[in-house]
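Structure in structure tokens, see below.
Only a single protein chain was left out; the remaining protein chains are all shown in position.
Per-chain numbering from 1; labels A, B and C assigned in written order.
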Amino acid sequence: MSGKIAECPECAANVALPADVMEGEIVQCPECGLELEVLSLNPLSLAQAPEEEEDWGE
Amino acid sequence: MSGKIAECPECAANVALPADVMEGEIVQCPECGLELEVLSLNPLSLAQAPEEEEDWGE
Amino acid sequence: MFILKIGGSTGINYDFIADDIAALVQAGEKMVVVHGGSALTNEVAEKLGHPPQFVTSVSGYTSRRTDRRTLEIFEMVYCGQMNKGLVEKLQSRGVNAVGLSGLDGRLWEGKRKAVIKIVQNGRRRVLRDDFTGKVERVNTDLLNLLLSAGYVPVLTPPAISYDGEAINVDGDRAAAATAIALGAETLVILSNVPGLLEKFPDESTLIRHIPAQSLDKFMAVAQDRMKKKVMGAQEALAGGLTRIVFADGRVENPVRGALNGAGTVIE
Partner (left out) sequence: MFILKIGGSTGINYDFIADDIAALVQAGEKMVVVHGGSALTNEVAEKLGHPPQFVTSVSGYTSRRTDRRTLEIFEMVYCGQMNKGLVEKLQSRGVNAVGLSGLDGRLWEGKRKAVIKIVQNGRRRVLRDDFTGKVERVNTDLLNLLLSAGYVPVLTPPAISYDGEAINVDGDRAAAATAIALGAETLVILSNVPGLLEKFPDESTLIRHIPAQSLDKFMAVAQDRMKKKVMGAQEALAGGLTRIVFADGRVENPVRGALNGAGTVIE
């Protein structure tokens, strides 16, 4: 996957993104395991993914 | 106008209809002057046209 | 208490109107809103492959050909997108709006014109499957029930025939009938023109004031859609209203502007 590389906002590790990464996509940091959301593509910016307000099941 | 010929339900006179006569069309009997409505095309049937419930203007 | 009719033609700014209604309601003003949706209905009907048809009656009035399919599209736009879009804009501004059509609770009841005589390219025809009519009775109990509980009714065609069928009615005349039934003094009609224009579409020829008793003379000046509005005004005056204002629905503070005399004031 010759995708883009982003930096994990938590532990600054390199996070490989799929070539056709989509805005809003959720990826996981390979180092600290944090769930990250691709906030925007240009400029490429990541942030911790929000908790799902899971109200379907509970 | 090589249209159809119908009979006036009031005075039995011949009423010439346009070739492309439409259902619901209003025609006038050439003899007695009555306003007639083409109720149906096949079978061809005419009847006195209803009064317009004119409520737009009054 | 006044009645506000909001037109459905392109160019009307529903946010300006909603802002103004919110300010008036906060100031304690009671009102009933009536709205249209003709422009959007034409668009959607086109896209759904049932393009709008307009028919002209033998006495020269144009109205929307309303067969059963048109009525469904009409309801989708008037009662769906327009009505709930306006209710949403009002609710998000703190106005506790309740959207209703004339069908609901038999709010607007009247005779369905079972027979319509139309003229099309010179040939006259009788239409029997048209669902149009006129509002003859208004369920003021339901309106007062909602008003006294603090709600702002937002009303839309269709109305209902005495046999319980949905019928397309003219919004301006339905607004006039509602104003009369509720004993309101003022009817404000917002559209995409500043008011009655002497020489349409020249907006500088705005007629600012018309004495009620000479309104008939201005019928000739009114262009097609405006003809219906003037007829609505005539009926409203005959029914006891004292003040009708045709005003511009594209500008800021359109409602308060109209209440303060901006537009064509008939009194």
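Quick note on the criterion: a residue touches a chain if its C-beta (ideal position, glycine included) is under 8 Å from a C-beta of that chain, and two chains touch if they have at least 3 such contacts.
The structure displayed is predicted, hence computed values, not measured ones.
A.B. asks: Consider the whole complex, including the chain that is not shown, and state which of C:Asp19, C:Asp104 or C:Glu185 touches that chain.
C.D. replies: Touching the chain that is not displayed is residue C:Asp104.
A.B. asks: Among C:Asp19, C:Glu136 or C:Glu165, which residue is in contact with the omitted chain in the full complex?
C.D. replies: C:Glu165
A.B. asks: Which parts of chain A are in contact with the chain that was left out?
C.D. replies: Residues of chain A in touch with the missing chain: 18, 22, 24-26, 37, 49-50, 52-57.
A.B. asks: What residues on chain C make contact with the chain left out of this view?
C.D. replies: Against the left-out chain, chain C lists 44, 47-49, 72, 75-81, 83-85, 87-88, 91-94, 96-101, 103-106, 141-142, 145-146, 149, 151, 158, 160, 163-166.
We take it that only the chains that are shown with their structure count from here on.
A.B. asks: For chain A and chain C, let me know how many angstrom lie between their CA-based centres, rounded off.
C.D. replies: Result: the chain centres lie 52 Å from each other.
A.B. asks: Distance between chain A and chain B based on Cα centroids, please, to the nearest Å.
C.D. replies: Spacing between the chain centres: roughly 75 Å.
A.B. asks: What whole-number Å value describes the gap between the mean CA coordinates of chain B and chain C?
C.D. replies: 36
A.B. asks: Note the residues in chain A that touch 2 or more other chains, in rising order.
C.D. replies: none
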